[in-house]
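What follows is one structure encoded as structure tokens, with my remarks underneath.
Apart from one protein chain that is not included, each protein chain of the complex appears where it belongs.
The letters A and B name the chains in turn, as written, and every chain counts its residues from 1.
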Amino acid sequence: MTVPVTELESHVTAPPGEEPDDSGVQKVAGRSPTQLALARFRKDKLSMAAFCVVALYVATALVAPILVKTGVLDPLTLHQDLLDVNMGGIPKGSFGGISADHWLGVEPGTGRDVLSRLVYGITWSLFIALSATFVAMGIGTVLGIISGFSGGFTDSVIGRAIDLTLSFPSTMMLLALSGVAVAFMTGTLQVPAGDVANALYVILVLGFFGWPGIARIVRGQVLSIREREFVDAARLLGASRGRLYFKEILPNLWAPLLVYFTLMMPAFISAEAALSYLQVGVKPPTPTLGNILTDSINYSVADFVFFFTPAFLIMIIVVSFNLLGDGLRDALDPKTHR
Amino acid sequence: MAINRKPIVAVAAAAVVSVSLAACGGGSTSGDGGGSSKEASKGGTLYYLTRTSAEHMDPQRMYVGRDLSNMNRLVYRGLTTFPITDDPDAKFSVVPDLATDTGTASDGGKTWEFTIRDDAKWEDGKPVTCEDFKYGISRTFATDVITGGPNYILSYLDVPVAPSGLPEYNGPYKGDHQEDYDKAVTCDGAKLTLHFRNAWPDFNYAAASLRSFDPYREDKDQGEKSNYQIFSNGPYKLEGKWDATQGGTFVRNDQYTESSDESDSRQANPDKIVYTQGLENEVIYDRIIADSGDDAYAITDRRVPPAYYTQVTGEVADRSSLVDSPYVSYLLPNFNQMKNLKVRQALYMATDVVASTTALGGDKAGTPAKSIVAPNIIGYAENPNFTAPPEGDPEAAKALLEDSGEKLPYPIKFTYAGGTPTLDKQAAALAEGWKKAGFKVTLDPLTDTYYTIIQKPSNDADVVWGGWGADWPSIATVIPPLFDSRINLTENSNGQDYGNYKSDTVNKMIDEAAQIADVDEQAAKYTEIDDQLGKDVAYIPLELTKFYFVRGSKVTNYINNPMTSGFPDLGAIGVEN
Partner (left out) sequence: MTAYIIRRMFTGIIMLIVMSMVTFLLFFSSPVNPEDFACGKNCSPALKAQTKKALGYDEPVTTQWVKFAKGVFVGRDFPDDPALKESAPETIAECPAPCLGYSRTTNSTVTEQIKEAWPISLSLAITAFFMWMIGGIVFGVIAALRRGSIIDRGIVGASLVFYAFPTFFIGLFLYKFLAIKWEIVKIPEYVPISEGGVSVWFQGLLLPAFTLSLVYMAGYVRMTRAFVLESMGEDYLRTAKSKGLAPRKVLYKHSMRAALTPLVTMAGLDLAGLMGGAIITEQVFNYPGLGKLAVTATRNFDLPLVVGIVLVLAAVVIVANLVVDLLYAVIDPRVRVG
């Protein structure tokens, strides 16, 4: 299933109550041998295609900073001579000013190279989504393991914390706190102003509102794992709590976590875009897919190429990640049907 | 007053005379400057589409140019008002409104007398009296209730001042020291007299521009709660309630008689005016350009977004207008950071106003400004210190910078009010120019927190963005509010002096100017001050904003009045039936 946790329209999606959720992701059993799963995954053409697209995006994201450093891509230099000053600064020539130098044309108003901005924007968007996912998974996994393993009072405190976090209207908090929190980070905490502070804010807040779903799933898994023999054995042998949590339990969680990861990434990529529309997050001239789209959305008539490409790129990566997530889940748990 | 980029900023009325009025529209058809050829016609419904909601509808609290002039035409009559004109070169003039003449000044501009008409009525049929004026003006003194509005009267009216700097009189609600106020503002039958501490030679212009001196009915006053309660004495009244975010509907006020209004500024053509607030600019223009249904009867105060310029051709161009606005945007070097005059001069020389304007949309978005004052303001002169070509002179700038003794590249941080793609593009364009001259630029866009941060004296930005338009057509409402360090700089805030500019010379000249009773002489003094500001590079002018509007095809007698900030003049506009 898609993970609308941060779809920014729905604030709550994880099922309620103390009972672990029994849908989708949950079904993955750590037992199934990796080899088998891999083989199943490879046979699934759609998932393989999705995997390739995701890999391509990731490669782009990794290479882009180098290309920018070496000057192959130039997302910042203005080329206003390529613009029609009498027409609101839209590019001269057809298809958004596509030329040998600018394969996807130039940006209206500034003449910056659209291809460079999009490619570099992928780096920023993926970086933000990835970091936020790690924050959410980090908090969620640790608290989930602790909750599931210790039970009792700790468990119910964490359970309440989950409910509390889920009850906050996250989009509104994100919006309302942005100015305040960024001012606090740059002022009191001495975080460098600008991109760093803005990106950090989005990462932390998305991460913070994303962890409860993971914590619930992990807790559910832990509840079933902790009764198993190998855990008992480790406990009898006098393993410490920390060792039990992270050496014995964690390795058994990778399958559901991996699936959740691939579903959370696209949700956060969309979230970054939506937040840009609400003026939260990394601001131009530093490009992100979200802040490019926020500008390009107005050019549906004046400059269709510029209008369409950012939205298309976001759509493709979100679809691919979702398909990849589905594929992985199927491969890891052959019982589900697609 | 500042340009309305963020909620904190208010924009008050001022007027504009464009230097050169370009015919607008992109197509072969000639559009028009400020007026439409279609004859006025009575009746029908006019739709007013806009984005920013009116913050206040209380006359004493309103401070946004658009609202001040619109409500003056519809519901709030004042002592004086501006006539209807679409002549971009018209000199400012005021006409009597609820007063029988434009007022008589005596005692070197310190005493003003008006006689209130006896035939004007409120919407409940009661006459508008001198006492209503006296009560209205007193409301601004209740600084704990009536917040956010223009407060000039606090420093002008001849009442004792407490050590805090505020007058001892604290408004009609608590009424402490009411006797002070009763002495300063008197009613003798229909004769209203105001006593000021300092000369206010153009008070009748202020009264036409702002609504702070408008009458208010004491029995209708509920303080803070009255913010959106409109009690009219004009040709329209509110139907139902005003919704703070969505707007409201105005219908004819049957107590208003044309014979009671000799200002000729309220043709009151439509039977009904429907306000819709909160629409995105793009949506407004999608609708107005499509021109279907009710949208054919629509006008807006939002400018055409650059992305839509290509659609303003042919028939749409006939419905467009392009005029100068009274708003100048500019940069302020931070004097706590950029102390070296040569560096500031280099920054000015390197500033590429053409690129910056192109990023905003090109020649329909703005024209390079030559002073912080708009050209139609009395006392305007091209500042002789700003001689660089509009696209800047990076070579000269580089030379200056190398000459300054500072290490190159010189790092600067540019903090600006960002948040919209266009403003971010403008900043990038400016940075590009500065880089060519040897500056190393860090861009720092802020949204909600912009003014909070740049108002901190410790703020480490080297350059900040600012925008301002005169509160009434006087240079005295531009220079002292922005550059008098005594009223601006305090321990925790730099007020409106975002660049922390502090010059004893300028302060002294401002004091001298305040003593001059003659409008023109006073203006000449301010021009001198502007020259001094230019020498210090206290500011760097960017562009004079252009107003580029499109209206629906069924709108008649369309006028962008330079005296009411260049916005569509609701006193003239009508719709086809």
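Following the convention adopted for this analysis, a residue touches a chain if its C-beta (ideal position, glycine included) is under 8 Å from a C-beta of that chain, and two chains touch if they have at least 3 such contacts.
Owing to the predicted nature of the structure, the values given are computational and were not obtained by experimental measurement.
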Touch with the omitted chain, as defined above, among B:E123, B:D221 or B:D393: B:D221
Per the touch definition above, residue among A:P75, A:G220 or A:P266 touching the missing chain: A:P266
Contact partner of the left-out chain, one of A:G140, A:G179 or A:G327: A:G179
Selected from B:I84, B:A184, B:I230 or B:L279 as touching the chain missing from the view: B:L279
Interface with the undisplayed chain - residues on chain B: 1-2, 7-10, 53, 55, 63, 143-145, 147-152, 154, 164-166, 172-175, 221-225, 227-228, 243-246, 276, 278-280, 282-283, 286-287, 290, 292-293, 448-449, 451-452, 455, 481, 487, 490, 492-493, 495-496
Residues belonging to chain A that touch the chain removed from view: 1-2, 4, 7-17, 19, 21-24, 160, 163-164, 166-169, 171-173, 175-177, 179-180, 183-184, 187, 266, 270, 273-274, 277-278, 290, 293, 297, 300, 311, 314-316, 318-319, 322-323, 335-338
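Convention: only the chains that are shown with their structure count from here on.
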Chain A - residues contacting chain B, complex: 76-78, 80, 83, 85-90, 107-110, 112, 178-180, 182-183, 193-194, 279, 283-285, 291, 294-295, 298-299, 301-303
Residues of chain B that touch chain A when the two form their complex: 26, 282, 305-311, 355, 358-365, 418-422, 424-425, 427-429, 431-432, 442-449, 452-453
